[in-house]
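One structure is given here, and the rest of the page talks about it.
Note that one protein chain of the assembly has been removed; the remaining protein chains are unaltered in position.
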Amino acid sequence: MAHAGHQDDHGHGPPKGIVRWLTTTNHKDIGTMYLVFSLLMFLIGGAFAFMIRAELFEPGLQLLNPAVFNQMTTMHALVMVFGAVMPATVGLANWMIPMQIGAADMALPRMNLFSFWLLAFAFLLLLSTFLMPGGAPASGWTLYPPLVLQTGEAFPMAIFAIHLMGASSIMGAINVIVTIVNMRAPGMTLLKMPLFSWSWLITAYLLIAVMPVFAGGVTMLLTDYFFKTSFFNAAGGGDPVLFQHVFWFFGHPEVYIMILPAFGIVSEIIPTFSRKPIFGYEAMVYAIASIAFLSFIVWAHHMFTVGMPLAGQLFFTLSTMLIAVPTGVKIFNWTATMWRGSVSFEPPMLFALAFLFLFTIGGFSGLMLAIVPADFQYHDTYFVVAHFHYVLVPGAVFGIMGAVYYWLPKWTGHMYDMRLAKWHFWLSAIFVNVLFFPQHFLGLAGMPRRIPDYASQFADWNMVSSIGAFGFGLSQLLFVWLIVKCVRGGERATAGVWDWPHGLEWTVPSPAPYHTFEKAPEVH
Amino acid sequence: MHIASRFQMRSVVAGVLASATSLPARADWSLVNMPEGVSELSREIHDMHMIMFWICTVIAVLTFGAMIVAMTRFRKSKGAVADQKMLHNARLEAAWTIVPVIILIVMAIPSVEKLVKIEDTSGSGLTVKVTGHQWYWQYEYLGSGVKFYSRLARSSDVARQKGSGIDPRTVEHYLLDVDKPLVIPTGVKVRMLLTANDVIHAWWVPQFGMKRDAIPGFINEMWISVDADKPGTYRGQCAELCGADHGFMPIVVVAKPKAEFDAWLLRQKQEASTALAATEQ
Partner (left out) sequence: MSEPGKRNRSLALRLVLMAAGSFAFGFALVPLYDVFCEVTGIGSNAVLTRAGTVDGEVPVPNRTVVVEFTASVPDGGWTLEPVAPSMEVQPGRLYEAHYRARNLSGRETTGQAVPSISPMRAARYFVKTECFCFTPQHFARDEERELKVRFVVDRELPKEIDRLTLSYAFYDVERKAG
């Protein structure tokens, strides 16, 4: 079937040392760089979360003054969203899309490299704002004016960093679309393409559509701050709520940008470990496309309390609830894939199954949030925090971890320590619930979000949640250790790695040769 | 099975069920669930929340049940062999697309009627203007000349300082106490006008069931109404990040029976005009 890739025929491998990483245009190297970067950012963002939960462990202020606490919450989110989750999915895209579609590399390799280093520089800039007078941005990752305009010297740096990240993402998205549209192996029609690649095709369109909107919004913040415009200033005829519309028009598709690749990953893993093709392949494609389309018309559900006309509230409630339908279809299809399959529970499958359960819980709290009068009680409380952490942590992050466990043998050529991986899984899965489930209770009981200290009745659940956080955070060190160990060595992995591999990536040796599919395979 | 022990079994089961179903009434749910609140509206919102919750629970039980069955009944270690041909089922797929749509419509319908009611601010008996500041509230009884600031109570403010050494558990109503609370009458629809002086804030008392943003340069409006038979003190917090002390600008509302409220307001007016006369001298 596929012509397995052979060693680089220039007779030498890639350059050694730092030069390799600065000049490589190889999709595998760039994928690796994105993944290493995202792991580092995950730990940094996790450190900020650690500070937050340490402060919230008990009532009273023990560690951080309130202004610094707000920097922690803001930067935790910015780092996790733009530095950990998105780059991880880009890294997976870079590594896997060419191999899944039988292409030798991405369509635009130099732009690919540029996208990565732009991102790295952007984060250097963003993190450096901690050292500036006034500290890092502290207005929440949502950057609402007028509050965000009280940011000190960090403000232009943060905006610039956001522009750079946006440019990096847009270029990456263009690369993905051009690659998938033009470079699929002969015989691989779109409806034969693996679902991970499909999920990224659609994610790329979302990125191109909404990143420029975010750029526009933060540029308006910039001109309001420096050039006396009044986009968001009532004194000059503007309105702070305008920013919220612009931000969330970007922001809602953004959260789907984070989750769709995870959907794609789960759609790869579950069939493999059920030894059965995905149930309802076309429905899965249409479901992802519907979710992406619907994501454009729900943004104001983040703004139900701003004083919205009745018609607006009704429309956004309904459109938001509608997203549950295609999402439900996916969940049912994943379940049906396992049904009458032959299911085994290797680490990738463990993460995919945890995703299935826990993302669904996040989906239910999302459904509750969609309903307006009830949302008046949930909005800006820990109920919202619980919801989005359920869909992002045991959702997107577990999806990414599952992908790493799934493809790591292909990347490194070594099987990893399965026992360690299972320990990582079980500790993570248990602690993530100890961490976030009580936050539903806190929100319903009346605890607002983004506060460094709280009334005494919230103490017990906060303590439980913080213990969950410490446990979850420490468990991730197992993950780091496991990856390092696996890169260094381990049992040799075969080309297929797993019992029932499907897809072109499993036809090349493990580790995948530096150049694969230089001659396009034939797909039937 | 012997008849006597079958009877005993049934009584045990009945007893367990009875205590389980009475659990909601007896337990203190205030730490895990939304309050029912002290107005008709807050009760309706609570009920709506509970209905949504139960619908989600039922769907969750069914969905998770199917997942668990799939994982256990068809596991490889039990010798399951995969059915490679199971790729589609048009009727099933249509069902699990259409049925959710119906469930969602059913869930959404009650909210329409409640939203119309929430948006209807007519028939109010009092208007209070609320202005959010960094980091305290200002209340004004429109048309009466009574206005005042409401700040975090001193005992909480001292205790909350970093490294204060004071155990918050020894402070009464820690972080939910102010120096001068808002006072409103019970049994009256109170129209709240919300605005802010600097950044966006939000006014929220969970027991009233309503929350709305206070946006600088604009006024927003909502109404609250405490049941006539529920005078008392109700506490809330700012619900929109507004800077460093966002967590330290609570809201306290004292709801008094109408006659007591009228007397209170009259006293405030008198104090306000004597104070004004004093400054003008």
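All chains are identified by letter, namely A and B, in their written order; residue positions are counted from 1 within each chain.
Here is the rule we use: a residue touches a chain if its C-beta (ideal position, glycine included) is under 8 Å from a C-beta of that chain, and two chains touch if they have at least 3 such contacts.
Computed from a predicted structure; not experimentally measured.
Within the whole complex, the absent chain has one touching residue among A:Phe130, A:Phe226, A:Trp426 or A:Trp481, and that is A:Phe226.
Checked against the full complex, the one of B:Asn33, B:Ser150 or B:Thr195 touching the unshown chain is B:Thr195. On the side of subunit A, touch with the chain left out of the figure occurs at residues 149, 223-230, 233-239, 307, 309.
Although one chain is not drawn, its touching partners on subunit B can still be listed: residues 119-124, 127, 129, 131, 140, 142-143, 191, 193, 195, 197-198, 216-221.
Operating definition for what follows: only the chains that are shown with their structure count from here on.
Chain geometry summary: the mean Cα position of subunit A and that of subunit B are 31 Å apart. Against subunit A, in their complex, subunit B makes its touches with residues 30-35, 44-45, 48-49, 52-53, 56, 59-60, 63-64, 66-67, 70-71, 74-77, 80-84, 86-89, 92-93, 96-97, 100-101, 104, 107-108, 111-112, 114-116, 118-119, 159-164, 166-169, 173-176, 198-200, 202, 204, 206, 209-213, 215-218, 220-221, 236-248. The touching residues of subunit A, when paired with subunit B in their complex, are 59-67, 70, 138-140, 144, 146-147, 150, 233-235, 239-241, 274-277, 279-281, 283, 305-307, 310, 313-314, 317-318, 321-322, 324-325, 328-329, 331-332, 335-336, 338-345, 353, 356-357, 360-361, 364, 367-368, 371-374, 376-377, 379-381, 440-441, 444-446, 448-457, 459-461, 500.
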